[in-house]
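First the structure, then my questions, so here it is.
One protein chain is absent from this view; the other protein chains keep their places.
Per-chain numbering from 1; labels A and B assigned in written order.
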Amino acid sequence: MIYALCFVLILIGLYGVLVRRNIVKIIISLLVMEYGIHLFLVLQSFRPGGVPPIVEPGSETAVWMKQSVDPLPQALVLTSIVIGLGVLALMVALSIRLYERYGTFDISKIRKLKG
Amino acid sequence: MIVKTVCGWMKAFILLYGIHIILYGHLTPGGGFAGGVIAASAFVLIMLAEGEAVGLKTFSRKAASTWDSVGVLSFLVMAGLGLLLAGTFFVNFWTTDESAHFTLFSSGIIPVCNIGIGLKVCSSLYLVFVVLTAMHLALKPGNKGENS
Partner (left out) sequence: MTEILIALIVLMIIGALVAIETSNLLYSVISIGAVGFLLSIVFLFLSAPDLAITQMAVEVITLVILLRAIAGSGREAVSDRRSIFGTVVTVAMVLILAGFSVRMFADFPEFGQPVTDRFADAPSNMYLREGLEKTGAANIVTAVLLDFRAYDTLGEATVLFCAVVGALSILRRKTKKQPDEPDEENEP
């Protein structure tokens, strides 16, 4: 089923966050988790044979309402995509600072050094 | 040389496409967020293709942070005007009648809010890119920067 595949994507991202030691790999795994969550939300709104939720001039409301997909999860995911970009910028800024100070991306070494 | 020439042609199209998506956000797919990101990528393209000096001369840091604040403040002002003029916070106080559906000036405060959000997203992403790449970072270990 499609929901199970989408959940597999989220679990792969979770595995990457917990196991990897390189900060850039952790950031990339967080991105994978984000893609999985957005996909899961948009899959809730799908209808086979559905049209996008944009009104054409000259169409009847009652007929079109039964055919279009759900607009509410799409609005929520649209906000979330742009927020994800802002948070990515913050994470990359932090990782650049850490590299300049400790000389490595490895989080186990960063824990051991005292600055 | 090829990169600079092609980027010289493309940057106007990309910026124009971004502005079109922002302005027609209430009629076709798009809106403030998507259009803002596309417009930011036009400025990022200028900075990548022609170097840091030309890019900063096109859209300097001070100008970017000014437009950022203008975008957010205009969004807030439209929300507050809803409170002043019609009693409820953030209500659409500028409703038009039936004949103006599907045209550009149709749906009240939605295009104005779209423009505010588009300005904000474009300036923010350009500012983040400038600070990440173009401020003389020497990414060598041990370079702690000049502040604490």
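As a convention for this text, contacts are C-beta pairs under 8 Å (C-beta built on N, C-alpha and C of every residue); 3 or more make two chains touch, one makes a residue touch a chain.
From a predicted model like this one, the values you see are computed outputs, not experimental measurements.
Counting contacts across the full complex, list the positions on chain A that touch the omitted chain.
1-9, 11-16, 18-22, 24-25, 27-29, 31-32, 35, 38-39, 42-48, 50-57, 61-62, 64-65, 68-72, 74-79, 81-90, 92-97, 99, 104-106, 109
What residue numbers in chain B mark contact with the hidden partner chain?
21, 25-34, 37-38, 40-41, 44, 48, 68, 72, 75-76, 79, 90, 92, 95-96, 100-102, 106-110, 113-114, 117, 120-121, 124-125, 127-129, 131-133, 135-140, 145-147
Definition applied: only the chains that are shown with their structure count from here on.
Taking each chain's centre as the mean of its CA atoms, how far is chain A from chain B in angstrom?
22
Could you pull out which chain A residues touch chain B in their complex?
So the residues of chain A touching chain B come out as 52, 54, 57, 78-79, 81-82, 85-86, 89, 92-93, 96, 99-104.
Quick one: which bits of chain B touch chain A in the complex? Just the residue numbers, please.
Residues 28-29, 31, 33-34, 37, 101-102, 121, 124-125, 128, 131-132, 137, 139-145 of chain B touch chain A in their complex.
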